[in-house]
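One structure follows; several queries about it will come next.
In this view, the complex is presented without one of its protein chains, the others remaining in place.
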Amino acid sequence: MFTKPLNTLLILMVTMPILGWVTYKKKYRKIRGLYAVLGLSVTAYFLYELYLEVSEKGNLRSCSLPFGACLDIDMLSIFMALIYVMIGLLAAAYSVKYMERDTGLTEYYTLLLGMVAGMMGVTFAGDFFTLFVFWELMSLTSYALVAFRKERWAPIEAGFKYLIMSAAGGATILLAMSFLYGMTGTLNFADIATGLGSVASNEWLFVTLTLIIVGFGVKAAIVPFHTWLPDAHPEAPAPISALLSGVLVPTGAYALIRVLLLVFGSIQSVWQMTLLVFAVLTMFVGNLMALLQDDIKRLLAFSTIAQMGYILFGFSIASQQGLTGSLFHIMNHAIMKSLLFLCAGAFVHQVGTRDLRKLEGIRQTMPVTSMLLAIGAVAIAAIPPLNGFWSEWMIVLAGIEAEMLPYSALMIINILLSVAYYLRLIYVIVLKEPTPVSKKATEVPLSMLIPIIILAALCIIIGVYPGPFVALAQQAANATLGL
Amino acid sequence: MIPLSYYIMGAIALYIVGMYCLAVKRNMIRLVIGIEILINAAHLNFIAFSAHRSPSFIDPLGHSIVIMSIVFAGCVTAVALTIVTYAYKHYGTLDVRKLRRLRW
Partner (left out) sequence: MRMNRNRVVGLTAIVLAILIFSMLVVSHEFPILNSAETVKMETTEFLWTYRLIDMIAQAFVLFAAAACCVAILRAGEKE
């Protein structure tokens, strides 16, 4: 059917309700979370086997005919899928303890597995409609996961806004797909590329380009279409926020760059300039709005928008250096942002508030979590020995090498702006005097701390020894550019 | 047969009507119907292209994509309406302009 990891995830998604029905007694409830974690570990092992197979064969294609659905797995797909499964595994392990007071955990784990399966399918797709099918799977599960805590009004409002904007984006992608089908008669990526090569660059190609950027940009948090993000990410449960910010938003960017590079090769200079303008706008809006926030998760949501601006800047350079830097930054951002969101979730779990003014000085009662949050904030502020510095430096260097000096200077200005609010975060959490609210906190249980410790350790390891990870990103970039 | 450009004009007109509906209408259920209109614009386009590919032959790829995509539109509508149910329970009204408590 599909490849082994995707098969495993889909079968797990379908069998989780059976397990949920069997374990209805209160003392057996933890089995559901452990089943999800175990299943994701098995998927990670299968993905590793697939990685070995792809790295010796180049890419795996199962495309028979130009009008058949197919999967096309190359190093970029494996790279992204590795990130998804790793963050999904850690988020599922974290949510065993975090979500224990909620009802409906069977549906929660079903939807979580479905979301990771959908994202993996988006990266494995070789045909435009297959990508759309898995895109819908990913989107549908994320709508329900954002609106999961339906007893309060805020997740419902955030979920409705997210649903309307994201569904409109999906419809725009479908319209762009129809125009591409009309021009070439097929929806297979490779065949569209050859078919469009014979079509002279005409107006309809620009219309399709606009629709593609709008449609994928809604999910990838490009600035005029980002307004769902600052509402949806704080209101989702913390492990889902980590998954949304760390992997779902970069999936939009991945799909965008995959389609743009494969299909629109003939008008490359046009979409490079367009993406460049959008990237700079995204960076500025994200950073400037984050300076004004008092809610810790909303601040992290705006910082996601800014980081997506950096990633899009690297994609718009479209050279090997730029793509390597962006892909490496996607991996680093997934790790760092998940770390920050899981720590923020730990604070919310213990104290019950997201307001930074009330969370001041919580280091005195929750020392381990605050130190891990400090590591994450230092990493994402691009301070040298940690991993954020290497990837952002690579993107800036790629911009300088591609003769885009003013844009690289703008990116450096944005990084300095972001240092301001990350250092404010560390100052408030670590160095201020504790408020009465933060004095009542206790340290989180160990099963919630282990995923956070693993993420912080990864930050430090990648920062000190980035070699093998950069090599992996470079293999992925070479596969995308067809080198 | 009606020339192709009329079908494309119809699809783009439907898309613009759908976007207008999302931007202007206040009732939440009308927004959900607006999403349906957007998706149907793309469906019309697919069918038009598959019919005009050659004079006497209908390309089955377009039709099969539309058949599958109608199902996805239905799924999105289902999930949207369950969220609207809870929004009505919390806010007491179906007016989307009242859902403004999350600001800044």
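By letter and in written order, the chains are A and B; residue numbering begins at 1 in each of them.
By our rule, a contact is a pair of C-beta atoms (placed from the backbone, for glycine too) under 8 Å apart; a residue touches a chain by one contact, two chains touch by 3 or more.
Nothing here was measured: the structure is a model prediction, and the numbers come from that model.
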{"item": "Left-out chain, listing which of the shown chains it touches", "value": "A, B"}
{"item": "Options A:Tyr108, A:Phe189 or A:Phe328, residue touching the unrepresented chain", "value": "A:Tyr108"}
{"item": "Selected residue (touches chain absent from view) among A:Leu76, A:Met119 or A:Ala147", "value": "A:Ala147"}
{"item": "For chain A, residues in touch with the removed chain", "value": "1-2, 10, 13-14, 17, 64-65, 67-71, 103-104, 107-108, 110-111, 114, 117-118, 121, 129-130, 133-134, 136-137, 140-141, 143-145, 147-148, 150-151"}
{"item": "Those residues of chain B which, in the complete complex, touch the missing chain", "value": "60-61, 63-64, 67-68, 71-72, 75, 78-79, 82-83, 85-86"}
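Here is the rule we use: only the chains that are shown with their structure count from here on.
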{"item": "For chain A paired with chain B, centre-to-centre distance based on mean C-alpha positions, whole Å", "value": "27"}
{"item": "Residue ranges of chain B in contact with chain A within the complex", "value": "11, 15, 18-19, 22, 28, 31, 35, 38-39, 41-42, 45-46, 48-50, 53, 59, 61-62, 65, 68-69, 72, 75-76, 79-80, 83-84, 86-87, 90-91, 96, 99, 101-102, 104"}
{"item": "Interface residues, chain A side, partner chain B - complex", "value": "67, 129, 132-133, 136, 139-140, 143-144, 147, 150, 153-154, 156-161, 163-164, 167-168, 170-172, 174-175, 177-179, 181-182, 185-187, 231, 235, 292-293"}
